[in-house]
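Below is one structure; the comments refer to it alone.
Yeah, one chain of the complex is gone here, protein chain that is, but the others are all in their spots.
After this line comes chain A, so read on.
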Amino acid sequence: MLTYTIRRLVLSVPTLLFIALVIFMLLELAPGDPMAQVPLTVPSDVKEQMRIALGLDKPSYVRFWKWLLQIFWIEPKVFIDYLTSSTTLFGWLPDTALYERCVGLSNLDTCDYRALSWQTRSPVVDLVLQRLPQTLWVVGTAYVVGILIALPIGIYSAYRQYSWFDQAGTFVSMIGFSVPPFFSGVLVIVIFSVQLGWFPSIYDTTHTVNDWDSFVVQLKQMILPVMVLALQITAQISRFMRASMLDNLNQDYVRTARAKGLGETTVVMVHVLRNSMIPVVTVIALGVPLIFGGAIITEQVFKVNGIGQMLIGAIQANDLPTVQTLTFVFAFLIVMFNLIADVLYGVLDPRIRYE
């Protein structure tokens, strides 16, 4: 198992490299000019200087290499420095100073250039880390809520197959599949915030929770985006749960369990459920990165300034370093969670053992 995990980890490096290459080439081949936003009053020789300052005069393989270096080498160094200096978990370790900040022109040759956003001139990764909590709060809560709703629905609809509950569940999950988040989001805004006035339509990320009242405000503003995301998640996972339960309910071991006189609750909730959860857990793991993708739209609808909205803003502003880094973060999440899902499957299901 360990060998398999290590082999998968090693294999994920070329995958990530390929993805990095695709992202880089896409931006490279695109005919857009990163200097297009600069006002026309700027003289052309100054423009050329700016070009050189951004490193755009170098051939593309040099820039690709520099970008890889930034992602795979410099940012991890910064992260390790952060871990050993500012976190409680690793703060007891001696402070590392792997990252060398550029101070003027004094240490140009040895210092590390981090990927800087062209919009704000601050390191992209710092911006991502600023935006990440908002996304994780909304998306993470939605994912947990969606799973908590989906599992009982899936279990009960499988147990009572073709009952009215099952039919209703099928219909609701069909709706969850079919109604895109940009419509369900608008719909719940019209109903709950325009007509009924219960919840705000805009997610205020500057809101801080320090007492009960502000907690209620936070809860209220989270309900709508969480509801929209959870509908989709519930639709998918409850279908998987149902199918997986149905597969197991007809197995021989279930008949054995019933024949030896176990209660129905024990049979379903212990014997069947544990076996049915194996594929569902992997589906849940596989869904995590997709949820980040879906959150782009939901964040746009509810004006949550998470990483989805950051990506949209960066694309519109032609901020190539931010776009590259963010897309790569998404790709990294997808590859890692694919790996986690595969390994989990092997851990949970003793019939599947990888060499």
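Throughout what follows, a residue touches a chain if its C-beta (ideal position, glycine included) is under 8 Å from a C-beta of that chain, and two chains touch if they have at least 3 such contacts; residues count from 1.
The working rule: contacts and distances are computed from a predicted model.
One chain of the complex is hidden; its UniProt record names it "Peptide ABC transporter", one of "Sulfate transport system permease protein CysT", "FAD-dependent oxidoreductase", "Peptide ABC transporter" or "Cytochrome ubiquinol oxidase subunit I". Within the full complex, the residue among A:Leu249, A:Val268 or A:Leu326 touching the omitted chain is A:Leu326.
Among the residues A:Phe177, A:Trp198, A:Phe215 or A:Tyr253, only A:Phe177 touches the chain that is left out of the figure. In the full complex, chain A touches the omitted chain through residues 15, 18-19, 22-23, 26-27, 30-32, 174-175, 177-180, 182-183, 186-187, 189-190, 194, 289, 293-294, 296-297, 300-301, 311-312, 315-316, 323, 326-327, 330-331, 334-335, 338.
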